[in-house]
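Removed: one protein chain of the complex. Kept in place: all other protein chains.
Letters A, B and C mark the chains in the order given here, with residues in each chain numbered from 1 onward.
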Amino acid sequence: MTVLEHTGYRPAPPPGWQPRTDPAPLLPEPEPYRLLGTGAEPATPGLWRELYRRLVLGRRYNEQATALTRQGRLAVYPSSAGQEACQTAAALALRPDDWLFPSYRDTLAVVARGVDPVQALSLLRGDRHSGYDPHRHRVAPLCTPLATQLPHAVGLAHAARLCGDEVAALALVGDGGTSEGDFHEALNFAAVWQAPVVFLVQNNGFAISVPLAKQTAAPSIAHKAVGYGMPGRLVDGNDAPAVHQVLTEALDRARSGGGPALIEALTYRLDAHTNADDASRYRDEEEVAAWRGHDPLRLLEEELRRRGELTDELVAEARTAAESFAAGLRERMHADPRPDAASLFDHVYAEPTAQLRAQHSRLRAELAAEAEAASAPGGGTGPGRDAA
Amino acid sequence: MTVLEHTGYRPAPPPGWQPRTDPAPLLPEPEPYRLLGTGAEPATPGLWRELYRRLVLGRRYNEQATALTRQGRLAVYPSSAGQEACQTAAALALRPDDWLFPSYRDTLAVVARGVDPVQALSLLRGDRHSGYDPHRHRVAPLCTPLATQLPHAVGLAHAARLCGDEVAALALVGDGGTSEGDFHEALNFAAVWQAPVVFLVQNNGFAISVPLAKQTAAPSIAHKAVGYGMPGRLVDGNDAPAVHQVLTEALDRARSGGGPALIEALTYRLDAHTNADDASRYRDEEEVAAWRGHDPLRLLEEELRRRGELTDELVAEARTAAESFAAGLRERMHADPRPDAASLFDHVYAEPTAQLRAQHSRLRAELAAEAEAASAPGGGTGPGRDAA
Amino acid sequence: MTAAPASRTSPDAPAPAGTRPVTMAQALNRALRDALAADPAVHILGEDVGTLGGVFRITDGLAAEFGDRRCTDTPLAEAGILGTAVGMAMYGLRPVVEMQFDAFAYPAFEQLVSHVSRMRNRTSGALPLPLTVRIPYGGGIGGVEHHSDSSEAYYMATPGLHVVTPATVADAYGLLRRAIASDDPVVFLEPKRLYWSKAPLDLDQPPAALPFGRAAVPRTGTSATLITYGPSLPVCLEAAEAARATEGWELEVIDLRTLVPFDDDTVCDSVRRTGRAVVVHEATGFAGPGAEIAARVTEGCFHYLQAPVLRVTGFDIPYPPPMLEGHHLPGVDRILDAVARLQWEADWIPGTEGRPHA
Partner (left out) sequence: MTAAPASRTSPDAPAPAGTRPVTMAQALNRALRDALAADPAVHILGEDVGTLGGVFRITDGLAAEFGDRRCTDTPLAEAGILGTAVGMAMYGLRPVVEMQFDAFAYPAFEQLVSHVSRMRNRTSGALPLPLTVRIPYGGGIGGVEHHSDSSEAYYMATPGLHVVTPATVADAYGLLRRAIASDDPVVFLEPKRLYWSKAPLDLDQPPAALPFGRAAVPRTGTSATLITYGPSLPVCLEAAEAARATEGWELEVIDLRTLVPFDDDTVCDSVRRTGRAVVVHEATGFAGPGAEIAARVTEGCFHYLQAPVLRVTGFDIPYPPPMLEGHHLPGVDRILDAVARLQWEADWIPGTEGRPHA
């Protein structure tokens, strides 16, 4: 008589319903996690002093790279001054077989991982798209299109797991980058596949000029993790030991099959977005000053002082190492790189197509003609002419 | 002596730190929200009977449309059998000025909103990309590329708010669609802009053949809301009154400036993905049978019976209306639509370019020649020849 | 890459006894199967490629045979699929990605253009991406909006990608094997309306992987050259047959097989002989694949050309609803019309006062 036959009262939830994960453990701590000033002890003796040395070097690196932009030696430099704790801790938390997936702002992390700084800066110098061998230190090329490196990290971590290797990937992204679709897709794939990958968001409060409040209305970026079924952690990104610990835990967990994690590190870039940016257009000096008081280097220094570990020797050693590092970098960056025009046609394909070979030989002919003209007495407008 | 001057112990959190929203109220209920069988009363008298009538019609519509595919009258039909509660409640919860953003599976919602079913089916019939005037009933065209309609809904809702209009948008998407980057970007924009938009995910457990467990590892899809700073709600999608209530609340809230919401409705498609799909390849008959026991129509019918409201009169009335609706649809769909070939060039631009005018006149000449050949005695291979 | 001479056989010609007719879909399925069996680095990823075997069943049975770690149903996110495949390739795997329909590859466009096509170049060869992106493309199957796009022009305009599209059953096998074996990324465009086309093929002795950059000449002729690929090949062959029957023209038909790299030798050799050429494809004409083909043929054969290279293509409109697609797609009549306009006797270009060659 009715459309469906009567089978009785069914107050049951929909068939098969069960939350697949308990959300509570996935939610981040309500306050950013800190170690400095809490009375905590270093996980391994000497770790904090090592972090200190590296933070000093990192700051000096940022200063030197910025100076190189003024001298026309870098096309552009996105400074990580103020974010050295994140970058350094990221590199240090990785094991040799792990992979790092950096963005354009993360050359310090790349250098801290062991890559030659001149090679790490190739992209920003403008002689090559990527200056280092990614396999040697297991560092992916610096990635410019925001968040697009995140799925790469997931895929690599997944592949490593498929191959039975105990390898984790650490992917770096900014607060702005979390708004991109690729962020979402990467985290989702990672969680579904339980890939050994850790996402570290360096939340420095701005995407160029756009403040976080215009980027997301979430309680925190770390809260996004629950939407993928992975744990979210919130850490004071200027507390180097805290970042190091949170990353180490997450990477260990990932490597041993525990799945991915999302870590939000609260930090601040003390410099402008890049040397080409004018930060005074969008932020107050007061805010910058407040963050200078929360400088990662200062926080660690104060802690070491409180612990009586900030010896003259340590300070001198750190400074000397940083200065000599900077001097070496400066000197090498003042040499003119001479990328070979013929390299334009290398590595477009495994083997150049006939079409590329033809274009290559045309360029060769041009270069030869220019060289001849230039070497002829009084000759040649030089290669500048085509360089419009 | 040290790199940074000493200014004292600073255990403070990073400057400016404060969670911007309290996460707790954003998290969904732990069990899907239900009204049927809970002893709850209809929000307005007669609402549940009205839902019943519409569910009966909806089911009949799905059956009729599926039959039309067998008769070659539809190119394809993605049935919403089993999801009638969601589709009907969605249409009913909207006010006249609100906008609906449907996907390919949501023709029932479109029809329930008042669109002529023949027009609603144009896309699937294959005569036009979209058969109805979107402004008349404030229904966006059916959207095929998954989740891409979500930012449209956000933009429209935002625009309405900018214009000072009290308008909300309701955007429909499937569980599979939540994995797309556009889902993420849309929800984020909506929350940052506090746009009056409600996202309804019809979680029917599958994206074609892919079950939810391969789609997301989240505790629930509704848990994704907190990552955007909007409330997430979880509702039994086969409990029409519950879906209607949750949507009504969310739309009211949105319209009055309370911001967006994400609603996950747990449901099931009883038919295959489309008539072209073979669901036996990826799911058991047992699972389907379990869900038949949780059929939205059955749940509502049982409740009305318990309440003594399932009168013969109501049942007959619902069935008659459904049958006459189906008969009208059947009859009108058996007429051959004759889309005009010349319309190919209409509406590519506001004014056709010279290039399109030239192509149009070439086609006109072809058609004229064909017509002539066809009308000539014994003549013509007809238009079929070019239709490779 | 072996520089084999262009094959001058007709497509899917009667094959030796022992072979049986298989569809292009089956040939592609077999190519995937053989690639999975031959190389443990090969992994298939996509929407519905596992349990279901793909909406076109091209991956049918592969998850069952090789396990769902080798043939994996992914979440529904094309950029995520391609982006994770990039990472897998970086680790040394050889992913084969399926995009469900042509238009649904667009979400992955940034990954394709900004990473897939450039990673080898960016890293001076350190990170090649041996990655195949299979995309069913083209119309003619009555698909509703977004299911019949032809997007090869986008991929052709992106240096670093190989763009490949088979038109015959045997080529489907041979080119897909070659694509998966390639150390470069390949966009592998499958003409979906030819999925069910059949030709005899001995699947126990499958053909060798085909080199890229070698067009086929399935029909020789002297009057004019039809240059085509993928779904338009059968239409061109039909047109050539009709041209002989009705006008006595002998049309040569070239099946490009790979759009990138482009086989200038085979194409120019033909056009220099015939002096006339028509390019045929489904994609829209303006800035479509035929633009490049016409431009380069003209550059390479200018003095041999008796008429400009003409193009018979889809109109410059969004792909129409299925009931109108027959009017949009290049068909035999339009091809013959174009051939007829190849200045067999007089000037023809509307609005120009054509003048004789100097």
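Here is the rule we use: a residue touches a chain if its C-beta (ideal position, glycine included) is under 8 Å from a C-beta of that chain, and two chains touch if they have at least 3 such contacts.
Everything numeric here is computed off the predicted structure, so don't read it as measured data.
Only one of A:Pro13, A:Gly37 or A:Gly126 touches the absent chain when the whole complex is considered: A:Gly126. The chain that is not drawn here is touched, among residues B:Glu84, B:Asp98 or B:Glu185, by B:Glu185. Residue A:Gln215 is the one among A:Gln149, A:Gln194 or A:Gln215 that touches the chain not shown.
The hidden chain makes contact, of the residues A:Leu47, A:Ala290 or A:Leu356, with A:Leu356.
In the complete complex, the residue from B:Leu26, B:Leu68, B:Val118 or B:Ala140 that touches the missing chain is B:Ala140.
Here the missing chain is touched by one residue of A:Pro30, A:Gly257, A:Gly293 or A:Pro339, and it is A:Pro339. Residues of chain B that touch the chain left out of the display are 128-130, 133-135, 140-141, 145, 148, 150-160, 162-163, 169, 181-182, 184-186, 188-189, 192, 343, 346-351, 353-355.
Although one chain is not displayed, chain C still touches it through residues 103, 106-107, 109-110, 113-114, 117-118, 121-122, 145-146, 153-154, 156-157, 159-160, 260, 262, 268, 272, 283-284, 286-292, 294-296, 298-311, 316-318, 347, 349, 352, 354-358. Although one chain is hidden here, its contacts on chain A can still be listed: residues 75-76, 122-129, 144-146, 176-177, 179-182, 207-210, 214-216, 277, 281-282, 337, 339, 341, 343-345, 348, 355-356, 359, 363, 366, 383-388.
Simple rule for what comes next: only the chains that are shown with their structure count from here on.
The largest tally of C-beta contacts between two chains is found for A-B.
Chain centre most remote from that of chain B: A (centre = mean of CA atoms).
A separation of 35 Å divides the Cα centre of chain B from that of chain C. Between chain A and chain C the centroid-to-centroid distance comes to 39 Å (mean Cα coordinates, whole Å).
The set of chain B residues that touch two or more partner chains comprises 179-182, 214-216. For chain C, residues that reach two or more other chains under the stated contact definition are 74-75, 77, 79-80, 107.
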